[in-house]
Each structure stands twice: as structure tokens, then as C-alpha cells.
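Mind looking over this structure? Questions follow.
All protein chains but one are shown in place.
Think of it as A and B in the order they're written, each chain with its own count starting at 1.
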Amino acid sequence: MTHESNRLPQGGQIDRRKRISFRFDRTNYTGYKGDTLASALIANGVKLVGRSFKYHRPRGILSAGAEEPNALVELRTGNRREPNLRATQVELYDGLEASSQNNWPSLKYDLLSLNQLAGPLLSAGFYYKTFMWPAKFWEKVYEPLIRRAAGLGRASGLPDPDIYEKATLHCDVLIVGAGAAGLAAALTAGRAGARVILVEQDHVLGGRLTDDLPTQHQSEGHTWLAAAQDELRAMPNVEIMSRTSVFSIYDQNAVVAIEKVADHCIEPAPFSPRQRMWRIYPQQVIVATGSIERPIAFANNDRPGVMLAGAVRTYLRRFGTKTGERIVVFASHDGAALTVEALHAAGVTVVAIVDPRENSSPAMIAAAEQAGASLFRDSAVIAAHGTADGVTAAEITTQGRTLTVQCDLIAMSGGWDPVIHLASFLGQKPKWNPEMQAFAAINLPKGMQVAGAAAGHFSSETAARSGADAASHALQALGMAGSQPAIPGWQGEPVQGSLYFVAPSRSGKSFVDFQNDVTVDDITLAQREGYTSVEHTKRYTTLGMATDQGKTANVVAAGLIAEIRGVPLAQGAVTTFRPPYTAVTIGTVAGRATGKHFRPTRYSPLHAWCVQMGAVFVEAGPWLRAQYYPQRAGESWFDAALREARQVRQSVGLCDVSTFGKIDVQGPDAARFLDFVYANTMSTLPVGKARYGVMLREDGFVLDDGTVSRLGADHFLVTTTTANAGRVMQHLEFCAQIHCPDYDFAMSSVSDQWAQIAIAGPHARDVLRTIVDDFDLSNEAFPFMGCATLSVCSGITARLFRISFSGELAYELAVPADFGCAVIEALAKAGQNYGILPYGTEALTMLRVEKGHPAGGELNGQTTARDLGLGKMMSSKKDFVGRVLAGRPALVDPARPILVGLKPCNADESFNAGSHLLERDAPKVIENDLGYITSTAFSHVFNHTLGLGLLQRGQERIGETIMAYDPVRSKAVLVEVCHPIFYDPENSKVKS
Amino acid sequence: MKYSIFSLLSQAFQGNKGWSTAWRDAQPKDEYDVIIVGGGGHGLATAHYLAKEHGLTNVAVLEKGYIGSGNVGRNTTIIRSNYLLPGNTPFYEWSLKLWEGLEQDINFNAMVSQRGVINLFHSDAQRDAFARRGNAMRLNGVDSELLDREQVRQIAPYLDFDNARFPVKGGLLQPRGGTVRHDAVAWGYARAASQRGVDICQNCEVTGVRIENGKIIGVETTKGFIRAKKVGFAAAGNSSRVAAMAGLRLPIESHVLQAFVSEGVKPLIDTVITFGAGHFYVSQSDKGGLVFGGDIDGYNSYAQRGSMPLVEHLMEEGVAMIPMLSRLRFLRSWGGIMDMSMDGSPIIDKTPIEGLYLNAGWCYGGFKATPASGWCFAHTIARDEPHKLNAAFRLDRFATGHLIDEKGQGATPNLH
Partner (left out) sequence: MRLNCPYCGTRSVNEFVPLGSASPKRPTLAEPIERWIDYVYFRDNIAGEHDEYFYHAMGCRSWLIVTRNTVTHEIIGTKIAREVAA
């Protein structure tokens, strides 16, 4: 166990009463509640925390926030292991286990750091210029090597044990960021009574408020912060959401955020989520997301021990820990004077301040004097010296000479960049603002404002004022009014400096994008090679494409590109901001809709009965349908289905057909409407009759088929296929509302209201007769294609349709869904004498293929009515959807494949749907392709496989032998072309 | 300078100071034999093949922004030729063949990685539909294999085989399918075309088309009028806007498609794999990021951003298919504008205006088509007639009914 050697004896917002144990790279450490993993590692004197992506260079902690490029760790173990977490954002918890990543065999001695030696060879885009010979080597040699070397951390590779939730919120004002600006905005809006949501990614509020105040104002700042929090927490109309990060915003200011519910715990509490996704719909949005400090590029600026100056201050003040003993501050910016002042106040030695400005500002001079540090004006740090364990010296160029200053930390600052991601996600390009010396958000979306440092108000005082002002504007837009909180005269952070991006280093790598190892040389090379657009530079060098999205890199690169090209930064650009702001756990956005809950499962109202009958179910779109009913353990689907089909042909069977779409159409113009949407005529249908119908799309191809039953003069019931139920309903609504707005009728889906049972087989009537109440089922009274409303089982309302998919005497009986199981049980009981059996979708397919009925395989959206042998149904006497375009040349081409039946020449051979059809001896090339097989089934009637297919000049080929060619299943079977109706072509059975 | 390990080594010793620009950033001349409107993958490939295959080098590619700023720079990098219909399969197979020799042809490593593409199926009906497609591919001389559940498990053990709402029943594999480093395609073609004399003009937006007596005369641009004997439009995403300058209406709607990349992780997924119970496709880039996408958002859009419900939908599909994705994080999402055509297939054809040619309607299949699209468009422009390979991609097929509707969805662009 090491000691927290860098921890100051007092200070910070950590809870010193709560000691925490954790492990990093198998070593035990301690920290305090309130620490991040980064602050605890710093307190323990750990400097080397990771290896870089390309060169595997040793890296330490650069920052204290979401912008961290270097300190990426794998957190947790086993199926909870998560790679690439920023140590600066990992809240310390007892038992935390983390390890460094992308190194082998160890963090300290990483073999791939040899890559550094080949540095000049591995320049930007080097891989575009080589690895091309021999061509086959890419997949076999080069790519596997590259893939293994790349890739950062290791995923668990296992299913996630945790659960996630989603929830929705509405509010008047959403404030993103609870720093000085956000708090002032929340106080203003909250006091006015607006419904306020204040979101903060950190687990504490305040942002940089206290870090950025001079020492003499520290206690005042803490007091204000505490009072603001107390007041806000007491307001019922204000919701504070900490550990919550707004990651994107979509059109109409639809905001999404991730709440880390349990990431600060060793694992989530039972039944509670690890993270929660919030959809937030605010009237007004105030983006108070703060700013990120800009590094400076100089040689070896990636050494452990080179840190952002603001982060040095944060670790000191918030976490009560030193980052070094002898510190060199390198800054073009007065903000760093605050760091000097804070370090001095904490008793840390600042050995030198290096200021590239010709004339250092009074603030910097005063800070240097106070801290007793040498101030080098018009100077630069041109190299960091040291080892993997950290910086040992800074090489400084000053007044034309070079000197080396011993130190163990270099704190750098090139200025501050507003965090404007949220303000840019809706397509607004940020623009360089010379006053702010940064890219600023412009052309904000309606209802959005930017406040605080995100708007260039870098001091806590001005930030707070701008937050309060933004809230006042938001209230005004909402028609509300309120008073702003008092904001003390903290003076705040002096912010001005001069732009400074790259030091004049002579050798060594100067990093711009730390994580992706993009150097000044790389960006220079990209310009030389013509990749001058900032987007080209990004893509060619991989600048800004690492897990930190270039938060510390992009503006430095923009400055460097402008310098190289000799154009003002005002003409420069940063690459487009893309959501999310920080990477988002995929599982959180998936929420509960995973595994079995990926999509809702629809159950037929007869499902319970099917289960009772021992059905094996199959997914049919959203539905679970009974596929077959094995009668004994181990009975195969094939044996069961064959047995079921035989039972239907020989006696009687029951089938759950509830999943078909059912649409009730009523009104004086209902018939007229159906004439318009069906290719055939429905208005001539007598009451008490059903008719098969075909619907086309407006482009002339078949949309769906089904039956229309006329239950009354103005009352029709339409059925659709299971698969197309939703689409047909949508289509009919379109036709009704847009094409027939003045027709007097109404329609509604009644698919879920009715259970529907097919009773099929020679004894169907005998079975049905036992349950109908006073209804004449005789062939004369209720013939084929009859329909009626009746009652069954002593008073249950029912609809009866004499329609047949199986080709046998058959009925479909519809009863209100809740009575479904009772009625089918009654039927099953009534059929016992006939050996009645339930049959599933497999038997159904066998029966319908024998009968040549088209189904999904044929209604594939590529077929015309004529292709399916239904061409004669298309009326020439009326306008209907699809009529005109169905007449286009290619749709009436006699060479189109049409529906035929197919049977094997050798009855022992079977063939599959999906086979293509060729002349028996023709070469197996696409030019000889005549069509394909759409459905197959084994027929117990014929004792061999039957198929339906679409075949060119199919009608003329009846009797010919052709080839069913199925190379992906290694099959080639000779088949005979025949009429598609194999069974009972005279249709006598259905009419018996 | 030819790119090779030798040029890399020699430059490494000279501090990489000797590299020249990859392509000349040209200012437009007054007149060209051919102007290509649109400096995306297809436009740049067209220029390359015009020069290489047809000896036409007095050619300019006009790009309103920077080259490769459209869909070649924002796709999910997949290449494949696993198509069903006669008009498509030979074309995409030719494209795959060109991919296979591309890097040597243009001397630029686009990292063509033939790691295999698997389309999962989850029902018997889907299996048969995939078999129909696989068989059509075989008849076209294209590699395809129908895998059963266990064969899929061998290749992709990370799929949900235990608790899936729609169990995996197998997959259709095209071993030669794979991925390509997308940006490199634009740069590589630009460099190769530029070396043959083609002018690549960035930041040169076409603002009008000059037509006299039914014949193209040239284009108006932000850099002035440029005369041309022939003009080819290759501005997918914005095809309708460009075509409107020539008074043409197209059977196309512009839609936004979102794509995503995860944080880099060590190798997890070795192939391209697609979900059959939804619309989700994923592969892992050489840098380690998982690259994935799904459906278009569904409404017309010219904005390069989508909406959140589609993101949620996609993540659900991803985790349902590959449970280990749950704990990974997506890092970046973006939107591209697709030319969604009315039958889901592209147009490479002459237009009613003499000397004006159209390359459009790529839906979200344009990237894999880049080489063949350029090759065929170059042929169509140079010879003033379509090549056999693009003969089906006619503009008049909507009138005649010779549609190429792979999915059978009809004239509803957002369903293709």
C-alpha cells in the first residue's frame, strides 16, 4: 500500500472521514470519497497511467474533466469490464478495480513503444502509401497486425449483466451545466416559478466556480455555492440532476441525457438500473457547459507530468492534492496566474513562469513576484525532458538562448475554448471570435441560449451574470418574469492572453492530438500534401477522431493550420461537431428493448389453448404462431405437420387464424370505397357473401390479398395477410382520407377484437353444427363463400365465413377475443368423435401449396396480379388503385414469369423454395435463368414434394421437365412443370 | 511520386519534406471536353476512368466544398455484390472486381479488406429469400454461401444464440465482401485522375447549366462560366437540386441516413454482419471502432442529421443481435443525405438533353458501387451510350415498368 504522498493536509471538497480502497494495475491504493480515479492516482504519486494509441508513448493525466485524452482505463472485471474510461471522470468507490490498457507486457515496459523508433516512417497517412503489395497480403498479414496493435482497451466480450431505463421529462427551462452560470440561471428561473431542470455531468455542483476564484475569495465562493444549492434544492419547481450528461440535442430542442445512476457504486442495487436515458423536452434551453483549456504544442508535451494549468488548480483546490513539487508554468494566458497564486498559497514551489508574450501582463508579473518564481517573457518551453515516470526538466528558449530548468511538472495553458457542442449539433458552424480568442457558437436554434464560459464569459463573476441574464431572457420568452440573484464582485479570473499554439521546438514530437498521436509534423505534412481543408486534415491525420473527439486538439490544430497557410484564424474552421458530447453506452440507449424484449411479442387470443395443446411456436413477424403440435416427445416438425395435414384432408382439424388482419368497413359509401382499393369489384357482392380480393399498389404490383365479406348492406369485413396487416391499414387510411375524403363511411382495425378459428376437413360441418345456436349449416342454406352473423355455444356472438385456405370443406369462425379459448375448446370437444386435431402453420403451408394459393413467397412485392394467375380479376369498368400503371409494357410483358406448380420427376427427391429454374441441360449461368421457386411443401396426398414457382412462359411449359437449381444448398433436381392447383382442381371439396 | 515502402523510407530520412500534394488543387479552365459535377467518390472515379479507359483528360471535376465531403466520406464502408436482380448483380460484381484491383490501379492503399459479409436470417421464409439471392449470385459467378445456425456460430459466436427474440437460423455469406477505408477512395481516385491531367476544382459550386437548342453548352459556377462539350452529374444526395438546374425532375427523394462509430476496442468482430430481424449492420474498423448503421430516418431531408428515435431503434437492434455491444459506447454519429430512388436502384444514363449525363439515385448503396459507377458512367459519357453493365439503370424504366426493386417495396423511397 502506497501513501497519498501528494495529498495536502487539508482542503478540498473530498470527504476526509471516508477513506476508500481501490486497485490500479493490481496495486492497492487509497483515496477519499469525492475523489475521481485521476485525483486519487495523483494523490498517490502515480504519474504514468496509460500508453498512447499509435506510438505507445507513456502518458499521464492531462486534465481534470471530460476532455482527458490520456488517462484511459479499463474499469471493473469480467462481464462488467468497460474499456476506455477517462480516469478524470471515474468517481472513486470502495473496491474500484481499474487497469491501464493498450500495453504489453506492462504499462511501464510496453513492447510496442518500439513504434516510436519508426516515427518518421509512421507519418500521417503512411498506411495509404504502402502495404499494397502483394495484393493478397492485406487481409492475411498487414491488417491482422494493424488490428491487434490498434484498438485501445478490451471490451468484456460478454453480455451485459446490468439493466438500463429510459424516461421522459418536460420543462420550461433546461439548464445544462451547474457551474456559476448554470446556478445563477437556475436561481433566476426557479425564483420566477418556472419548471426548471438543472443538469450537471459531475457528481457535485459548482463547475469551476471555486477553482477559478483567487484565494482571497475562496470562502466567499463556497458560501455562495452552498447557499445557491440550498435555495435550489428547496424549490419544488426545480429539479437538479447530477451525474447526468446531456449528450445531444435534436430538432425542436429534443434533448437527450444519460444519468449515471450506479456507476459510482461497485455494482447497481438489485433491480435498479446502471444508467438511465432521459428524453427532455424543454421550452427553453440554456447551455452553460463551461470551457476547456487549450494545451500548447511543444516537444514531448505528452510526457507524464505535463498538465493543463487549470487542472493543476482543480486538483489542488477540489481534491486537496499537489500534482508536483517544482512546477514550471508555461502560459500565454493570464488564467495561469491564478494557478501560480493557488500553488504558492498551497506551499508548492513554482520555479519558473514561461510567458511567450513580449510583455507579460501585470497579473502575471504580480503572480511571479508573489510566488518568487522567475518570469521568462517572450519565451517558450520547447521541450519536456524526462522518462516514462515523469518530467524532470523543462527546456526553455529565452532571449535567444536555451536553458534547462529542473522541475517535476509543467503546467501549460494556451487559453480556453468554450464548450459549444450542444449549440452546434443542430447544424450551426461555430465562428472564430477575435474578442473571445476562441470559436464561438452562432445562429443558435430557436429557444436556445449559451451562457457563462461557453459564451466566452470566462470568469466566475461574468459567467454568473450571463447565466442570470440568459434566464431572464428565457423567462421573457415564456411570458414570465423574475429577479436575478445577487452575484458578488469576485473580480474573477483574468482571462486575456495572446494566441499561442505551437512552441518553436527543434526536435522531438510535439503533440496536438494526444490520444491519436497526431503531431505538429503530421498536420504540417497534411498541408504539404494538399489535405488542407480542416476536414481533410482531420481524416488524413485522424486528428480529433479519438475517444475524446479532439476536445483539447481541434482548436490547436485550427490555429496551426492557419499559421502554416498564413491566413487569419477568422478564416479558419474547426471540424463539424458530432453528437454525442461524450461517448454514450449503447445499452443505455437500447434500454429494456433487448433480448426477448427487443420487440413486443403478439399473442393470439387462442395462444393459451395452443399452449395447452402442446404447440411449438414460431415467430411470424411480431406474432408467435403455433407451428406444429407434437403428440409425443421427439416427434419432428415434419412428422407432426404431415399428421396434421392428413387429419384435415381425411377428417377435420382446427387452426388458429386469428393473426390475419381484420378491418371493419361501414357506411353508405363502403362498397364504393372497396371498389376503389381492390382490383376486382366488391360492390356487386350480395349480403351474406364473401369474395376473394386482390389489392394493388398504385404502381400496379400486388400489395396484398384477402377476403371481403358483406355482413350487411353497408357493412363489410376485410381480411389481410398477417404480414401486411399494418401496411394495408395505413394504405386504406391513405386512400380514404386523401383520395376519398368525401365518401361517407368509416373503418377500423378489429384484428385484436376477434379470435378466428379455421375448422377444416370433410367433417367440419358436423363439428361446427354441435356448437352453433339455431343456424342452418346445410350446403344449400350456407354455401361456399357464405358469411353470416350468428351465435354459438348458447349465446356467444360470432361471425361465420365459409372460406377455405386448405381446399377442404372449411369454415372460419370468429368470436370476440375473450371467448376464443372457450369456443375452440367446445369445438375440440365436439370433434373428438372425428379425431379432431389442431394444426399449425407447417400443415397450413402443406395444404395451401397443394391448393396453389399464393402467400408470402408469392406476394413478395415484385409480382403482378397476372403473374399470380389473377389477371382476370382486374376490372376494366372502374378506377382502382394501381389500374393505370399495371398496364405498363414491362408489367404486361408475356415473357414475365408466371405462377406454376412444380413436382419432382423422381418422387424421392425434394427441392427448396429459393431454387432457380433453368432448362434441364442449359449451362448454369444467369442468362438461362427462367424463374425461381416461391414455396415448397411435402404433400401427403401425392407423397412427394410440391412447389409453386414463377416461371417464364410458364403456361406453355406445362408438362416440360426443367431444373430446380439450388447451388447454395448443393441441389439440382429435375422437376415437372404443372398447373399450380394440385389438389382438387375442380374445387368440389370446398363446395361439398 | 509513386507511393511505396521505398518512397516512405526515403522520405522518412528526409523528414517527410519531399512529399508533394496528393492531387493538384486546380483552378478551372475556360473549357473542357467533360465536366463532372460533384467531387465525391463517383465523380472522381468517373474522371479517373475517363482518363484511363477512354483517353479523355481534358476533364474537370467541380466540387462545391472539399472532395469526398459527401457520402464517400460518411458511410459504413461496406463493399459487397450480394444482389438478387439481373440489372444489379453483374454491375455490383464488376464493382467488387474493380475494388480487388483498385489499390494497384491507383497506387493508393484504400485498405480493401475482404473479410466477408454475412446477412443473418431468422425465419424459414427469410432463408428461402436469401437462398434465392444466393443462387442468383452463383448464376452470376458471384461467391455466396448459405450458412446454417452452427456455421454462423463458428464465425460469430458473439451473436445472441440463447435469448434472442428472433433466433438466428443462419446466414448468407459473401466471403469476398468486406470493407474499404472510405476517405482513401476519394483521395486515391483524385490523385490518380489528377496525375493523368484531370483538373480537380474544389470550392467551385455549380450554380446553373447552360443549354442551347437542347444541347449542353457548359455550366455556371461560383468561379465563372465554364464551357463543356459534355457534362455529367454525379451529385448524389443533391441530385434533384442539380438536375433542376437543367430543368429535369427525378424519381428521387433526399433522405438522411445516420451512421455511428464506437470507441476503439481490441478486435471483436471480424466480418461485416447484418441483422435480419431489423436493419442493422456492423463491422470493426482497423483502428478498432465498431462502425454501424441502419435505416434512414424516413422523412425528406437535406440536413446532415437525424433524429433520436432512430438512434434508439438502432441501438436496440444492435444489442438484440450482439449482446456484448451493450457495455460499449458510441462515440460519434453523423448523417448523410441519400438519393433515395423510387425503386431502390440507381440511374446511370443519358438525359433528354444532348451531352448531359446523369449518375444518381444510389439510395444507401452508393459506396460499394463507386468503382463500377465511375467506370460505367465514364463509358456512358465517352461513348454516348450506356455500357451493358449499366443498361438497366435507365431513367425511363419508371415509365416502362422495368423496375429494379430488390425489396419489392414499390414507389415508396423510404422503404428501400
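Definition applied: a contact is a pair of C-beta atoms (placed from the backbone, for glycine too) under 8 Å apart; a residue touches a chain by one contact, two chains touch by 3 or more.
Just so we're clear, the structure is a prediction, and the values are computed from it rather than from any experiment.
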item	value
Among A:A149, A:V204 or A:A254, residue touching the chain not depicted	A:A254
Contacting the left-out chain in the complete assembly, out of A:E4, A:E239, A:D548 or A:D699	A:D699
Touching residue (missing chain; options A:R646, A:R883 or A:K924)	A:R883
Residue ranges of chain A at the interface with the undisplayed chain	250-252, 254, 279, 281, 427, 446, 698-699, 726, 730, 733-734, 737-739, 741-742, 879, 883-885, 887-888
Residues of chain B (touch criterion as defined above) contacting the omitted chain	238, 240-241, 244, 249-254, 297-303, 305, 307, 309-310, 313, 342, 398-399, 411-414
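Going forward, only the chains that are shown with their structure count from here on.
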item	value
Distance between the centres, which are taken as Cα means, of chain B and chain A, whole angstrom	22
List of chain B residues in touch with chain A within their complex	3-5, 7-9, 11-13, 15-17, 19-23, 25, 65-66, 68-69, 73, 86, 89-90, 100-101, 103-104, 107-115, 122-123, 125, 127-132, 134-136, 138-141, 144-146, 158, 160, 163-167, 172, 178, 181, 183-184, 187-188, 202, 262-268, 277, 284, 286-288, 303-308, 311-312, 315-320, 323-334, 397, 399-403, 405, 407-411
Residue numbers on chain A that touch chain B, as the complex places them	53, 80-84, 118, 120-121, 123, 126-133, 135, 138-139, 143, 146-148, 150-160, 162, 164, 166, 248, 250-251, 254, 256, 279, 425-427, 521, 525, 528-533, 535-536, 539-540, 542, 545-547, 549, 576, 578-580, 583-587, 589-591, 593-599, 601, 618-620, 697-701, 703, 856-857, 860-862, 885, 888-891, 912-916, 924-926, 928-929, 932, 965-969
